[in-house]
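With one protein chain withheld, the remaining protein chains of the complex are depicted in position.
Then we have chain A:
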Amino acid sequence: MVQIVIRGSVDGCSPPQWLLVELQGEMVSRHNSGLAGNVMGDLLYTKEGVPVLIVGHHILYGKLVKLEKPFAVLRKHSGDSPDSYADDATQIPMETDHQGLTSTSYTVSALIKQKLIFKTRPKPIITNVPKKV
């Protein structure tokens, strides 16, 4: 049987809190170059605190919601990943399988307790020519 550890933090502290942004639909990069490194859009808030998202030539209005059940962001470490926490004696020792290989483990990178959800239909931004700066 396998035992896969999900490590809490090294020092017993709470993990950092991130924000979740929930969108309907799919995101595709404009030039099919993959998403990594690319700009997604601009997020602003009105003075009343309403979040507004401008993605491409769409504008979406959303709201800030507290999650009924928070999320944990888990980061996977497989194989012989460099152990920056190998020295901590309070950690649960990593289970090894019969070949003595270090097995998969996870760490909790963050907790998410709130989200910005954009459920309304995106409105197109009508332009003649995008103003070039």
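Methods note: a contact is a pair of C-beta atoms (placed from the backbone, for glycine too) under 8 Å apart; a residue touches a chain by one contact, two chains touch by 3 or more; residues count from 1.
As a convention for this text, contacts and distances are computed from a predicted model.
Per its UniProt record, the hidden chain corresponds to "Sister chromatid cohesion protein DCC1" from the list "Protein YIPF", "Sister chromatid cohesion protein DCC1", "Pyruvate dehydrogenase E1 component subunit alpha" or "Protein OSCP1 isoform X2". Although one chain is not drawn, its touching partners on chain A can still be listed: residues 1-16, 18-27, 34-47, 49, 51-52, 54, 59, 64, 69-78, 91-92, 95, 108-112, 114-116, 125, 127, 130-131, 133.
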